[in-house]
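First the structure, which I've put down as structure tokens, then a few questions once you've had a look.
Removed: one protein chain of the complex. Kept in place: all other protein chains.
The block that comes next holds subunit A.
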Amino acid sequence: MDEEPERAKRWEGGYERTWEVLKEDESGSLKATVEDILFQAKRKRVFEGHGQVRLGMMRHLFVIIDSSRSMEDQDLKPNRLTSTLKLMEFFVEEYFDQNPISQIGIITTKNKRAEKLTDLAGNPKKHLAALKKVVDSTCVGEPSLYNSLNCVALPSGTEIKEILVIFSSLTTCDPANIYELIKTLNALKIRVSVIGLSAEVRVCTILTRETGGSYNVILDESHFKELLMLHVKPPPASSSSECSLIRMGFPQHVIASMSDQDAKPSFSMSHLDSTGEPGLTLGGYYCPQCRAKYTELPVECKVCGLTLVSAPHLARSFHHLFPLEAFQETPLEEYEGERFCEACQGELKDKSVFTCLACKKVFCVECDLFIHDTLHCCPGCMQTDRTS
């Protein structure tokens, strides 16, 4: 038998007040509040109309995940670690979806050490695989904020500008004065943001204030997700960073079939340093400068250092520069006109309707979210454009 006490049973967990958010309405029913909560959850999305602000489009983000003892806490289900990793997977996917030419790296910290899970890379698959592996690891000891920040900041020369810390513990075990490190980070113009899982910790407040990041503490799981998603959007670039032109290569995808006699299977350059699955492939992307072969994009060429992207990638990050304007929200009672959503053609039933300011078409909540999160353009406007 497994000797480890399994704390998964519901009745063994701590005392909770799950009813706290619920309130009765005048008739004593809970329905109204439940609906309201759902509606709020749908609507909770920050429209930060940051107009004409320069955004750092090529992001290099390091995520530090606390995996110390406190991550075993069960206030997120089933525990903090699992929940965090699940959300992180989602975050990584979303991150690359929204920032195709950016890179990410993951670090975990526990037992007073920091461990680099994945290096900076632009390939979501690798990160996802690494994240999946962490789920089974145990959470022990104290985290070390200093070590993990140092781990990122030390190999300078790389253009890391952002760090996101997911911090669950209330303590950190540091080998040296962390305030010195904060100064260094500030000098390197690294933005550190923290998402706290338990409470506001003073050192994090200082860390984020000094480096210009944001500090948030989660209320519950959905709030956690929301806070993570805030980091998907590229942050406004600091005005001091100079504009620079970046050389990019757009490699052609060469497809070779087995029948082709000339084609020889070859290794991808990205397998040079990775130990996993060195496969021979036939086709791939060839760097226009040095003809090195890669199987996936975007990537930085290992040989000549050229950033290799595909045109659709660039196009996808375009919408950050010209975000679709928020639709006007009006209560359903005040809205006069046909009660059909322009997009899904369904009946408008929710409390509010949303009107595009340009084409005056009306949408329901679901479609509004879909348009702003995924489509990034108004179907109504597109239609009118075409007809005119």
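Here is the rule we go by: a residue touches a chain if its C-beta (ideal position, glycine included) is under 8 Å from a C-beta of that chain, and two chains touch if they have at least 3 such contacts; residues count from 1.
One rule holds in what follows: contacts and distances are computed from a predicted model.
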* **Listed names "General transcription and DNA repair factor IIH helicase subunit XPD", "Immediate early response gene 5 protein-like", "Electron transfer flavoprotein-ubiquinone oxidoreductase" or "39S ribosomal protein L13, mitochondrial", matching UniProt entry of the absent chain** => "General transcription and DNA repair factor IIH helicase subunit XPD"
* **Hidden-chain contact residue, picked from the options A:V92, A:I163 or A:I218** => A:I218
* To do: Write down which of A:I178, A:A292 or A:V309 is the residue touching the left-out chain.
  => A:I178
* May I ask which residue of A:L170, A:C290, A:C359 or A:L375 touches the chain that does not appear here? => A:L170
* To do: Just the residue numbers, please: which parts of subunit A touch the chain that's not shown?
  => 14-17, 20, 70, 75, 146, 170-174, 176-179, 196, 198-203, 216-219
